[in-house]
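With one protein chain held back, the other chains of the complex are shown just where they sit.
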Amino acid sequence: MCRWMAWLGQPARIDELLFKTEHGIVDQSLHARMGAEPTNGDGFGLGWYGTGEGPGVYRSVAPAWADANLRELAAHIESPLFLAHVRAAIGSPVQQTNCHPFRRGRWLFVHNGYIADFHLLRRDLMLAVDRELFANVQGSTDTEVVFHLALTLGLEDDPIAALEQTVGLIEATAHRRGVADPVQASFGVSDGTTLWAVRYATTGRPRSLFASADVDAVRCLHPDNPRFQRLSPDDRLIVSEPFSDLPGVWQEIPAGTAVTVHRGGVLEHQPFRPQPAGSAVTAPDLTGALDA
Amino acid sequence: MCRWMAWLGQPARIDELLFKTEHGIVDQSLHARMGAEPTNGDGFGLGWYGTGEGPGVYRSVAPAWADANLRELAAHIESPLFLAHVRAAIGSPVQQTNCHPFRRGRWLFVHNGYIADFHLLRRDLMLAVDRELFANVQGSTDTEVVFHLALTLGLEDDPIAALEQTVGLIEATAHRRGVADPVQASFGVSDGTTLWAVRYATTGRPRSLFASADVDAVRCLHPDNPRFQRLSPDDRLIVSEPFSDLPGVWQEIPAGTAVTVHRGGVLEHQPFRPQPAGSAVTAPDLTGALDA
Amino acid sequence: MCRWMAWLGQPARIDELLFKTEHGIVDQSLHARMGAEPTNGDGFGLGWYGTGEGPGVYRSVAPAWADANLRELAAHIESPLFLAHVRAAIGSPVQQTNCHPFRRGRWLFVHNGYIADFHLLRRDLMLAVDRELFANVQGSTDTEVVFHLALTLGLEDDPIAALEQTVGLIEATAHRRGVADPVQASFGVSDGTTLWAVRYATTGRPRSLFASADVDAVRCLHPDNPRFQRLSPDDRLIVSEPFSDLPGVWQEIPAGTAVTVHRGGVLEHQPFRPQPAGSAVTAPDLTGALDA
Partner (left out) sequence: MCRWMAWLGQPARIDELLFKTEHGIVDQSLHARMGAEPTNGDGFGLGWYGTGEGPGVYRSVAPAWADANLRELAAHIESPLFLAHVRAAIGSPVQQTNCHPFRRGRWLFVHNGYIADFHLLRRDLMLAVDRELFANVQGSTDTEVVFHLALTLGLEDDPIAALEQTVGLIEATAHRRGVADPVQASFGVSDGTTLWAVRYATTGRPRSLFASADVDAVRCLHPDNPRFQRLSPDDRLIVSEPFSDLPGVWQEIPAGTAVTVHRGGVLEHQPFRPQPAGSAVTAPDLTGALDA
């Protein structure tokens, strides 16, 4: 289990949302409430857009709650768009290359959930990764492979469609290998301008996922909260679990749904429907995998 | 032995000076030329002024040449004033709290050199640290104690005078304990506006220290270097050893000298003359120890 | 809050007690039941007696549950006497020099608890550490200072008496500085032959501490447990919290009590009564500070 959050809005100092928020993501590293485990102490990652080309990524194997450098960076970096992730490892080693977010060019990717029996599927899935991208896989998580599959299947053109194909490919592979209920996921993706999030499970209830409500609604509900008065209509948060218990601030993203957050705070919903892997893209690779 | 560098000038992306410069500080972590050892692989530190209150500090026990996070930060943070330090430990553990720069409030401090037989002097020197500051010493280096002594002796009012008193106090203590040639040092200090540097040894040749020459001189000498053409008259570098071998770019800071770099690139020299610890300053503190 | 355990008995492979025991110390790093917090993820330490001179010490900043090296060592080292500790930091940095056990010569020391307002007392307490030992303090925990005070006050001659003086000194210092309820502690000490443990708080209920019962009693209560049948009369465990919930296996060590475990499994109780610091011991030291 893991927890993640994403901010798209006015430039914000990162510690405002990581440390100075009630039950923020760093608090969730020690005291998550909605996950399988309260502790997410197997590494941290932050990807932010701002100064410099493409996103910066800071990844650490120290638990978020105890990482002195994270406090420093969060207090001294401002960004209009960033993703943060706290990790609870399931089997794979605690190392920086297994920490989210994963990056390619301008793109960032985070994941809360798992591919069931990943060790049984890893080879087939790696084989379906584009030949040019294969050598970029540096760690051993399921998430990094999911990201590279999605890149292979067009993430940079249409993130939601690519993730629908990716999940479809994983489910088909799992079916072939006799693995049940393979995908449990909330995904977060960004290119530095737009933010996408998906909540999906092959079977049953997927990992929790929430979006912040319209700022107007939030302000009306809590007129005395100075923090909320500073929010602008541009600001949106996507989070694995709510930062506070205030009513009306958070809206659950339904299971089987993808959301798109545009600049200006516009939030769009659409169904998330995994697609069988299209023959045009993956057939040659998959044939090879099957023959083997 | 260690190596450090400081930049005061136009806002610069940090990797321009850490990674993209010939024989920059990160290269010096592996291939220093003027130190006792070529390798400075026992940790790295960066302190920078910019977004947020006071300086940010990133310290890592990974060798600078192999620290993925350092590359990320350097490529995505811009600053008009920063100090970087690569460490070669002499006895004390490799841990973040032993990495430079040390910080208090707006102040940063780096050091290349040593206090001889520090284990024989540590208690006496710690005792001379202001009672209020004592508990802030988190690591076990000589440098952190030197910094807290200088804070005790007025660093925030007059850095050079405070360092003269600090070195005087260390030399007097060493004399009392039978330790010869106690101080070998180049110091770097900043408050976010001004930069100070000191080159001094009790006996013999102190650690190397250089300042970049006037920008006009540099440009005239190397009219075809596009990099130098981007420099403004405001820009100054202070470095343990020159980044490149180009003639006329670097001027050695003489032994027994303190320099002050003001905004606008103005560089002032003055002699550095250790002062015997004034009774007015340290006697009450010691008395305090007894009264307590 | 922290958790610790100690084994004195037949040579045992360390993983038998760290990993293969229900609710062992590594499980307690993630799921402690009797502490202020369930998570003890701020570092791990193991000190063991066996091959080589004096005890070996392995200390890691990785959470115990995720440290691959710890699993390796535990599976490949056998020892008749070892102490293990999982840390939950309260303020001081997560670094190896802040991990328990602390060592001097043949002696090991672990602590669960705290010195209240340690930052207010640190200077006074450091001053009371023997001049020769002062420079050995490498980290910034209260425990390391307690250990060096106890060494100053005769730990190597009489551990319980030295700890009574140490706690007395801390309580007197706290009183002078206006700090209430200064000591909360369970201590573990060994010299490689004998094991000592103390449970004490200045006020209120001290940290939990348990000893394993006589082997005969344990076996009678659980005749079908093959694990317990392998225990010999020589074997004793001291633990912050019981490894399992089996009735009769664990006996609580009463508050204000010190126990001594001798080879052969003999367990002796005695009251633990802090002693006001004797003038003979500490006065000269303070005078020495002045004379110096």
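In this document, chain identifiers A, B and C correspond to the written order of the chains, with residue numbering beginning at 1 in each.
Just so we're on the same page, a contact is a pair of C-beta atoms (placed from the backbone, for glycine too) under 8 Å apart; a residue touches a chain by one contact, two chains touch by 3 or more.
These figures come from a predicted structure and were not determined experimentally.
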Touching the left-out chain: which of B:52, B:80 or B:93? B:93
Of C:5, C:73 or C:267, which sits in contact with the chain we cannot see? C:73
If the hidden chain were put back, which of C:96, C:136 or C:186 would touch it? C:96
Determine and list the subunit A residues touching the chain excluded from the picture. 92-93, 95-97, 118-120, 122-123, 126-127, 131, 134-135, 137-140, 284-285, 287-292
By the contact definition given up top, give the residues of subunit B that touch the hidden chain. 30, 38-39, 41-42, 61-63, 66, 68, 89, 93-94
Mind listing the subunit C residues that contact the chain we can't see here? 13, 48, 50-53, 55-60, 68-69, 72-73, 75-78, 96
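Rule of thumb we're sticking to: only the chains that are shown with their structure count from here on.
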List every chain that touches both subunit A and subunit C. B
Using mean CA coordinates as chain centres, what's the gap between subunit A and subunit B in Å? 41
Contacts with 2+ other chains: residues of subunit A: 68
